[in-house]
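A protein chain is absent from this complex, but the other protein chains hold their places.
A, B, C and D are the chain letters, set down in written order, and residue numbers restart from 1 in every chain.
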Amino acid sequence: MLGYATRRLLALIPTLLAASLLVFLFVHLIPGDPAAVLLGDTATPEEVEALTREMGLNAPLYLQYLYWLGNVLQGDLGTSIFFGAPVLSVIADGAETSILLAVMTMVWIVILGVPIGVVSATRHGTWVDQVASGGAMLFASVPTFWLGLYLILIFSVSLGWLPSSGYPSISDDGGLANLRYLLLPSFTLAAPNAALIIRLVRASMLDVQREDHVRTARAKGLAPWKVATKHVFRNALIAVAAAFGFTFAALVSEAVVTETVFSLPGIGRLVVQSILRRDYPVIQGVILIIVVLYMVINLLVDLAYAWLDPRVSLK
Amino acid sequence: MTTDAERPLLRVRDLKTHFTLKSGSLFGGSKKLLKAVDGVSFDLAAGEVLGIVGESGCGKSTVGRTLTRLEDATGGTAEFDGREMLSLSKAAFRPLRREIQMIFQDPFASLNPRLTIEQTLAEPVRIHGLETTREGIRARIARTLTQVGLDPKVMSRHPHEFSGGQRQRIGIARVMIVEPKLVIADEAVSALDVSIQAQVLNLIKDLQKESGISMLFISHDLGVVRHICDRVAVMYLGRIVETAPKATLFSAPSHPYTRLLLASIPRIRPGRIPAEDRGEPASAAAPPPGCPFHPRCPIATDICRSERPQPVDLGNGQFSACHHAGKQQGEAA
Amino acid sequence: MTLNRPLKTILAAAFAASMASTAYAGGTLRYATVGEPPSLDQHVVTSDLATTIAHHMFEGLYTFDAANAPQPLLAESDRLENDGKTIVITLRKDVTFHDGTDMTSADVVASLKRWGEHGSRGSLLFSNVESVEATGDHEVTIRLSKPFGPWKNLMAFINGGPAIYPASVVADAGKAPISPENYIGTGPYKFGEWQANRHVELVRFDDYDSPSGAADGYAGERKANFDALRFIPVPDVGTRVSGLQAGDYDYAESIPGDLFADLDANPQVTTIVNGGPLFGLVFMNSKDGPLKENFALRRAIQTAIDKVPALQVAIGPDKLWRANGSFLPKGNVWYTEAGAENFSRGDADTARSLAKEAGYNGEPIKFMVSTNYPFHYDTAIVYTKQLAQAGFNIDLQVYDWATLIKKRAEPDQWDLFFTHHGFVPDPILISVMNDNYPGWWTTPEKAALKAKFTESADPAERQKLWGEIQALIYEQVPTMKTGDVYTYNIASTKLTGLGEATLIWPHFWNVDK
Amino acid sequence: MTQSNPPLLDVRGLSLSVATGDGLMPVVRDMSFSLNASETLGIVGESGCGKSLTSLAIMGLLEGTPVRVTAGEILFQGRDLLTLPPRERRRIMGNEMSMIFQEPMTSLNPVYRIGDQIVETIREHQPMSKSAARTRAVELLRMVRIPDPEGRIDSYPHQLSGGMRQRVMIAMALAGSPRLLIADEPTTALDVTVQAQILKLIADLQSETGMGIILISHDLGVIAETCDRIAVMYRGRVVESAETRDLFATMRHPYTRGLLDSIPEPDEDVDRLPTIPGRVPGLDERVDGCAFNPRCARASAVCREEDPGETAFGGGHAARCHHPLEPDA
Partner (left out) sequence: MTPNATIQWFATGRRIFRGRWLATLGLAWLVLVVLAAVFAPLIVPFDPLEIDPVARLTEPGAAHFFGTDHFGRDTFSRSIYGARMAIVIGLGSVLVALLVGGLTGMISAYFTRLGAFLMRVVDVLMAFPALLLALVLMTLLERSVMNTVLVIGIVYATTTARILFGMTLKLKNEVFIDAAVCSGAGHASILFRHILPNLISPLLVQASFIFAFAQLQAAALDFLGLGLPPEVPSWGNMLSESRIYVTRAPWLLLFPGALIILSVFSMNLVGDALRDSIDPRFKNDIKGV
């Protein structure tokens, strides 16, 4: 398994190179001038030009790329134009929020998505199923920011139960209690994805239920709940595991919006703000890290897949 | 191996079709070689029906698919009408497709569900330029449909509107409409119910007799093969182990595998001597050394375990790839 | 599905905390900002947000009182010699930097020099400066080539202004902004930490020695009551408002006008209107395109526009805007109505005939606007409609701000663009006065008036000259003012000492919770 | 086989219908048969005749399918399975009554080791420690003649050949020492040499345990060689039933005759196969009278109007035909 993982990681290199080139090109084709943004509205063109030169942004693009890539390979993602700090530390600042948000979102997805999906499938065709799967689809149809705005309005402004926005680090005063700042955002982020998992668990279970081996299990005289958990859910999990990689990508996308709505100091908002500020090194760094993360998660999903399904062997 | 001096329509020599299997199925990793067909030789005379029988995985279907160029041969030659055809480029082979046709096993899967019968049948006619006008094509389709026992009016329908037997008739029509010289029938009736199977078998037999087409009839069902073929080749793990005229094969099988096969078929009329439990065939991906049948063979000796037997001519058109062929003649059931 | 232990703990804690809902801040003021400042280095950065944070930390020699008159801050006194060509400034002796060192004239000279050389507004003064010298431990002498009237205003304007840093910090600093670890000033708060995207935090400077005198504007006594000031970026305005209402912030800036009535009536929210209005500007391209040197066509455009509906749409309540043609607001010493009769004619017919006379044949006029500032965009939409009614073919190009400021530097990319301008204490600081500012207004008439304006040290004469310049602006139309906008901020009613209005940037010394 | 003992299984008037968008459509009608211990009953017929549904109905596996029992009773050792509470019924399933299926490829759960699947069955019905159940599983694997059972018990299904998987299925079916084994096309997916082994295995196990077997197949050869009695089904009805020897000696129903004649046998040459004309009508097609009449050469007016009742010919031989064949037809 370890050897397989190593080989897969090595196989990622060309993909990553292609992705890095793409990231770099995309980012540098964006019109706009970081020097101008940095100097503010009253700066003169001469000043802007001087700063541009100082920041090395006037070199030919391929040289800038090679230079950047060389540094990336040495673990240096460059220096944020806007913050003047190393990109890695800027990203690290946002990482706590984003990682905790992701974890809490996953918790929501699992505690909402899986049980509702299972119940929906085992009570297929009943009103419980119809409400659950219809409701899931409804939630998947709601724009994230709209849901977020209304949740703030209800739970923060009207009821005053939960904080509306921001997130002080858990190392700050308040400690773990600061996680309550992430309750609404993580729910917002989880809703459409939990909906996806509900429907996926349900569909996979219904598919598995039709398989011959489930008939065998029932012919053994197993109680329905045993058939549902041991034979149907266990096998359905294989398809669900595959969806988690997909969910991660969706999560990152929606985190961009959610972090903006809730003003969370996370990586998603960082990337949006950096695009607006033309902070090239940060945009490149964040996207590159997300791409790497995505690939690693897909690898983990594949490993989970092999672990769940003995027919898949990793050689 | 020809039965007369005449040149055979199809002469296959040392045909090999190997597949590389990616082990571990989902992701790359080590590659394995599957020798689906591994040195098959036979002749097929004009107007002759040669049966190829064997159990699943013996490579009989691959022989058919290789000869229609649906799979690429790894080695060997196949002369069709005196012309080597395996080395032809796909483009150069295309005109030959008219002459070499195939009937597929599954009548549900072999018709494009989105096309009407007319569209399906018109395609080969148009491609090979047999008719040029729309009327000409329709007339030809109508003629062929009648030939296979279907009402020409059905040509505007889609496959799902037909029963299995009718669909197989359409499959046969698609083959017959181009008037081929060689038809390869791959398990042409095994998906059909018994009563329908008999109808289709009769049809195939009639059409073959009328038009004098040569046919390679691939099947796992010895009863069917006996009914329709002139000669039978028995395959085991990628090789032909025995070839003989029908009567000889069923009355005096020479190869222990052929004997096992015959003894295993459950009979309606009592009287069969049940076969011994001789285990299951090895995987074609890891065939045993020497004679591939030796682990299951009741008469295997040391030579069988080390040396691959070559076909031995037993006279009367019977060939057997067995080290002990001829010696056991007397014991044949 | 079993949760692992730490996760369980976290969830339990989160749940318990959510029930308790205790304020975590204690003696911290939480200020919701529109975004993140690029840098807090006041010499080079002109962002208002940067100043809002930085002026608690950095101080200049002068500052403004409530009447926008310059008052000494780090300076104790000054005198002019040599017909106003020599300025001698005496410094306060009790001032300590945040690093514990005392402020001396060496620090001031180094800071002024860097500001003069690299600072965004320093060159205005320093183009006339011959030398800056320390003439004593606490005395600095500035020699000018000719008298320069606005010197004290420029020095008091801390935004892009001469904040005083220790000489050690300034020594190696070039044009690039000083990095946060070198944020050492003399203010009542010192730099705490800057977590990218999360917050900038200032903490109380316990050794602060406040200037004397009653608090008056930014002048007078400064008392730091909070342990810390925390500036939290909350770019979404809705979130800023809900966050303040939900008690997550004590103060939130830049609130849309349409919410003013509701928030003003809300007993839990204090609204604080900024005293110094900002104003929108539509610049015209003097270097390229159909508007180049075609003053008649520019006047035609100016004539077509009625500024009032745009202000209504973009700002909202009457209390928050003035259709004021003077570049500086009423009550300010620089207020003048010269040329302002052409401020908002809204006369489509006249505009049409004027345009025709100017030789306009319906060629497209590219109008760049950004959506990053809703009031820019809203105003531009109204103007575009009005201009279309007067027969102008306006090609409205909507960009994000970064793209717009990149494009406006390229003369062939645009004809009009929309920006806004903050309140400035001296008209010389208005961007249109800068020859290099996009639009590139450099007519001989302007040059002549500008020279006279900067050389004069007589306030009355300078005011009169400014009137002439403003009249020239309405004639040559290098830019169109769109009206005064009084932005407002909101605060929790728990805050005391905020005063009725904000002078320019909110300040939190003398404020308590 | 003595008449006085109550039969192991007694199916009486069983009717099944499938729920479609247009209502209930009968798929099995008024099916009755009985089976004694040590006896093998073969049910033969072409696809769609209802033979598999009958077996699922007996086993109680119709739940989750659109098929419903509309009439009849299924008496297993005297108790009507259809009226048993689900718990009671599950106590019988996999224990006193087991089933093996056509597709050994898919009938085992691919994610569990075969040993675990057998152990699960054992422990479901017998209180037994895991290790004891495992020992029993090895025993069962040995019983079905899987070579090296200790080694194979930890294999996953995909690591076994089709024949081996079917043996595992049989081992699982034997876990509770069943009185009745239902084998639904147990060898159809297997090669002929393997089929012979499996059929022999089943026969051997029957003589060891004395269980009754219902063997369902489309293959007359398989049925003929294995069964004591045969029921021939056509379109949801048993059209003829008899002792095996009796049936092949004298076929009474034209369908049985036609079916037998259609089969090309490896032991004889016929120039042309006799065939049954036409095809089995679809479920949605309505046929009045005898369901076989459109394909029957002997059909008369009465056949087209009236569904024939059962005619008994003695010796347990019965057929549903208005014009049964004479013994020497």
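What we mean here is this: a residue touches a chain if its C-beta (ideal position, glycine included) is under 8 Å from a C-beta of that chain, and two chains touch if they have at least 3 such contacts.
Being a predicted model, the structure only gives us computed values, none of them experimental.
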item	value
For the chain not depicted, the shown chains it touches	A, B, C
Among A:5, A:157, A:176 or A:303, residue touching the chain not depicted	A:157
Contact residue for the chain not shown (choose from B:21, B:92, B:109 or B:286)	B:109
Residue, one of A:30, A:92, A:128 or A:303, that touches the chain absent here	A:30
Chain not shown: contacting residue from A:8, A:199 or A:215	A:199
Residue in contact with the excluded chain [from B:70, B:92 or B:286]	B:70
Residue ranges of chain C at the interface with the undisplayed chain	236-238, 241-242, 256, 258-259, 262, 308-309, 312-313, 316, 371-372, 374, 377-378, 381-382, 385, 396-400, 403
Touch list for chain A against the chain that is not drawn	15, 18-19, 22, 26-27, 29-32, 130, 134, 136-138, 140-146, 149, 153, 157, 192, 195-196, 199-200, 203, 207, 239, 243, 246, 249-250, 252-254, 256-257, 260, 271-272, 275, 283, 287, 290-291, 294-295
Residue numbers in chain B that touch the chain omitted from display	65, 68, 70, 94, 97-98, 100-102, 104-106, 109-115, 123-124, 127-128, 171, 174, 178
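Keep this in mind: only the chains that are shown with their structure count from here on.
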item	value
Intersection of contact partners for chain C and chain D	A
Far-end chain from chain D, centres as C-alpha averages	C
Comparison of A-D and B-D (more C-beta pairs in contact)	B-D
Middle chain, criterion being Cα centroid separation	A
Where chain B and chain C are represented by their mean Cα positions, the distance between them in whole Å	88
List of chain D residues in touch with chain A within their complex	59, 61, 63-64, 90-95, 98-99, 101, 103, 106-111, 120-121, 124-125, 156, 158, 169, 172
Chain A - residues contacting chain D, complex	209, 211-223, 230-231, 234-235, 238, 308-311
For the chain A and chain C complex, residues of the former touching the latter	31-34, 36-48, 50-51, 54, 80, 82-85, 89-90, 93-94, 97, 103, 107, 110-111, 114, 149, 152-153, 156-157, 160-169, 172-180, 182-183, 260-263, 265-266, 269-270, 273, 276-278
